[in-house]
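In this view, the complex is presented without one of its protein chains, the others remaining in place.
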Amino acid sequence: MSEITIVQAVNDALAEEMRRDEDVVILGEDVGINGGVFRCTADLQSEFGEDRVIDTPLSESGIIGSAIGMAMYGLRPVPEIQFSDFIWPAFDQITSELSKMRYRSAGQFTCPLVIRTPYGGGIRGGLYHSQSPESYFTHTAGLVVVVPSSAYDAKGLLKAAIRSPDPVLFLEPKRIYRAPKGEVPEEEYVVELGKAAVRREGSDFTLTCYGAMVSVAMEACEKAAEKGWEGEVLDLRTLVPLDEAALLESVTKTGRLVTLQEAPKFCGFSSELSAIVAEKAIDVLEAPIKRVAGFDVPFPYTLEHVYMPHAERVFHAIEEIMAW
Amino acid sequence: MSEITIVQAVNDALAEEMRRDEDVVILGEDVGINGGVFRCTADLQSEFGEDRVIDTPLSESGIIGSAIGMAMYGLRPVPEIQFSDFIWPAFDQITSELSKMRYRSAGQFTCPLVIRTPYGGGIRGGLYHSQSPESYFTHTAGLVVVVPSSAYDAKGLLKAAIRSPDPVLFLEPKRIYRAPKGEVPEEEYVVELGKAAVRREGSDFTLTCYGAMVSVAMEACEKAAEKGWEGEVLDLRTLVPLDEAALLESVTKTGRLVTLQEAPKFCGFSSELSAIVAEKAIDVLEAPIKRVAGFDVPFPYTLEHVYMPHAERVFHAIEEIMAW
Amino acid sequence: MTAPDMLQILDETGQATLGSEPNLDDVTLVKMYECMLSTRALDERMINLQRQGRIGFYVPSTGEEAVQIGGGLAFGERDWIFPSYRMPGTFLMRGVEMHDLVANCFGNEADVCKGRQMPVHYAFAKQHMVSISSPIGTHIIQAVGAAYAMKHKQAGAVAGAFFGDGGTSANDFHSGMNFAGVWKAPCVFVCSNNQWAISVPLEKQTASESIAIKAEAYGMPGVRVDGNDVLAVVQVMNEAVFRARQGEGPTLVELMTYRRGPHSSSDDPTRYRGNQADEWLSRDPILRFRKYLERRDLWSEEKENLLQETLAETLKTAVKDIESQPQPGLDTMFEDVYENVPPGLREQYGDLVEKEGTGHEPDPDAAFPL
Partner (left out) sequence: MTAPDMLQILDETGQATLGSEPNLDDVTLVKMYECMLSTRALDERMINLQRQGRIGFYVPSTGEEAVQIGGGLAFGERDWIFPSYRMPGTFLMRGVEMHDLVANCFGNEADVCKGRQMPVHYAFAKQHMVSISSPIGTHIIQAVGAAYAMKHKQAGAVAGAFFGDGGTSANDFHSGMNFAGVWKAPCVFVCSNNQWAISVPLEKQTASESIAIKAEAYGMPGVRVDGNDVLAVVQVMNEAVFRARQGEGPTLVELMTYRRGPHSSSDDPTRYRGNQADEWLSRDPILRFRKYLERRDLWSEEKENLLQETLAETLKTAVKDIESQPQPGLDTMFEDVYENVPPGLREQYGDLVEKEGTGHEPDPDAAFPL
């Protein structure tokens, strides 16, 4: 076991997969000698060379579009989008091409690749270096969407994503890139895609979360425990395909649900969780489904700490449904 | 009163607003002498000239990006995206710029404009001429999203949108562009944004819909009526800002909700409706909230008629919740 | 290069400029002509079927056969082509059966793509003909990525990206050209400049002197060629593909031609252009090449008639075989979204077949406007 940051976990996963499979290549802005602005690709160019760790021109549609072509021809690209806020120029390639290539060619052409990109607030990045874009991708059939919340998962899920036959959007919670550190085994491992993890068992309510919100959820549950309310924290880890069974199982057990996300509330990913439960398990519900989320405004700079959901806001929602 | 198609209604609204306000300009691919591939801008170039009805190069980011600049300088552009399936190259301009200009400049710069685009299936357009993209836009604060379902609304809502100080995405249901025709008064009128319309009153269940799905909803309710179940059909018309009051009022009355949309189900717009009701009105619910939607696959060509929700599928959902 | 000069080998009478012909053996020359004629025959038949409502949509390529055949010939088997929707001839050149193209247009069980895309959106992996996408331009940068992979894997292969004049305005023309220039990717960019993007004429598409000159913005050579002169097309394309294979980097080739027909079966050009297209009848690429072959005694009236008959026959049987086949099964709607069908989709499929019913018919009024 060693204690590492998520940045290190991502770097290790990339290095291991590149050693395992020479078809794995990295491309993006500043990923080479600079090692990425968050250092996730540090030292990879010196080990694997400029042909496998490629500094591209400043064009996200170019990065993803060329990665699709590389993947079609048999490479296994891991493009990096420097900030998920800058992924939109590539949205056409992702939504129209990457997600539909297998379907429209009836499996004759496929483009397995992993788009890595840091997302979320907490680094004082303001409007364009803080957003949580998952909800723009989870509606698109053909994509897998993954969000790790720890070094262990970041490494194991990224390795699994790189080996996946389907295109994966891998969202890295930059707020927790460097802290806290987490334990990771020395030996090789992967974490299966499509499976949620129970981070805390409880019988009174279910609290769903992912990415940087997991620690906020845990903190809120500590506060709730003081009141005698035991929360079950479900870290979704893979948003698409969703581990619906785990969600329904937990809610069936607890009868109460609070969802937590950093992204704006309206039409956010968590709304789907509410919809699934309201469609399939309404009879077990003992209280309304509360959503704690970012506000429906652009991400502000100075008021970031108010914008981002914190344990107090989550606790307030828990109180409401427990008092129901 | 005159009987006109939605295409005609759009064309009339554009002509009237262009006569009223010389700052209104149209730009897009083939909108000029060709009058648009769906003929929505027919004859406008001959009346208003090439400077106000502009055929652009083939670039959606160019169309929306330049429209933003025009709007900032005081014009009132109504850009057309030929098919909503081709809006993605402009997604960066819409999501990063159009929706955030007012906020980031604290109101110093604004870009009121209306993006018109045909959406939805039913014309045998296959993967890329059939999609319903509303759910990719309703999550973005700063945008208004409108979907008419009749000639009357198309004209009145479009005129209101053109006069709105906020940027509007105006989604035109191409399946019903030419049929059925609808009555429109001779005299000038607008339809207020942000207000849903009850198309059919009923006390047993609420059925939400918009665009081309409204007629499907009505048909399903006829079938339900034969069983003695009276449905209330709520045509949302404006998806953002949502008429939440109308939704909650109807559901409070009926105690049952079925949502209907053409777009894929997972993280689709209707999931938000489920989430709102599950959060604010769960106590009135007497049955699960059923969602009838497109399947979570790309839009197929030959099997379009199976893919698109039809009255039978909606009726099946109604049966389920009434039998609950 | 001063952009507007344009390479031509065959004049309109089919006379070749002395000694300027690419060296092609007789068999190849005849095969090229046969493919050009086959393309024309396919187009006419499909447009006909579309008018009769037997297929939903079609995109004719009439007048652009030299682009398709000359453009296709230069590439070898291991090369990959990222095609546009206006080049069935290149598929034929590369060995795709007429039958399979027709099957795509019917979109039923006979279609290798399971009827998922509209007609003319072909995909044939075996012949390295990449799946055609409706969104304009997206494939250009994909071709560059594939070219990078070819170079990286030292496959000695080349990628070809085909697009129209309108396509040069797309975002991924820019990213594709730029990345290819920086990467010296073994890629050839082929613009079929038919001077129209639906109703938008070239001068409203770009203010540049030519399409070829755009190459300078990316540090690669650009060449303009008479796109109705199949020999000139072959000549220039051979050089470009050779350069790419040699590791000398990408080239932009502009093929000057004209879209003689409507944009598609849904388009009515009389709305936006008069009979301008007629001027181009005399420059017909097939006619011109036929004259050349006849001068060289490689073609004749008899051969022409014989081929026409065979083509008619082939198309007749193909249509007969295919039209009668059933639409793809409902399960095909849920497959190939992911490698394995995920639980959520299994459930949706189950509900559909077990409960929700699919008894209703396709909407007879549904008609494609573009």
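Letters A, B and C mark the chains in the order given here, with residues in each chain numbered from 1 onward.
Definition applied: a contact is a pair of C-beta atoms (placed from the backbone, for glycine too) under 8 Å apart; a residue touches a chain by one contact, two chains touch by 3 or more.
These numbers were taken from a predicted model, which means no experiment stands behind them.
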Shown chains touched by the chain that is not drawn here: A, B, C
Residue among B:66, B:203 or B:252 that touches the chain left out of view: B:66
Residue among B:16, B:244 or B:286 touching the omitted chain: B:244
Absent-chain contact - pick from C:8, C:48 or C:208: C:208
Touch residues of chain B, complete complex, unshown partner: 25, 51, 56-57, 59, 61-62, 65-75, 77, 89, 92-93, 96-97, 101-110, 141-142, 144, 165-166, 194, 241-242, 244-245
Where the missing chain touches chain A, by residue: 29-30, 32-35, 37-38, 55-59, 61-62, 82-83, 85-86, 88-89, 122-129, 175, 179, 265-266, 295-298, 300-307, 310, 312-313, 316
On chain C, residues whose C-beta touches the chain left out of the figure: 169, 171, 173-175, 178, 181-182, 184, 203-209, 213-214, 216-220
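Keep this in mind: only the chains that are shown with their structure count from here on.
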Label of the chain whose CA centroid is most distant from the centroid of chain A: C
CA centroid of chain B to CA centroid of chain C, Å: 35
Set of chain C residues in contact with two or more other chains: 116-117, 121, 133, 135, 171, 337, 344
Two or more partner chains touched - positions in chain B: 61, 85, 88-89, 127-128, 266, 296-298
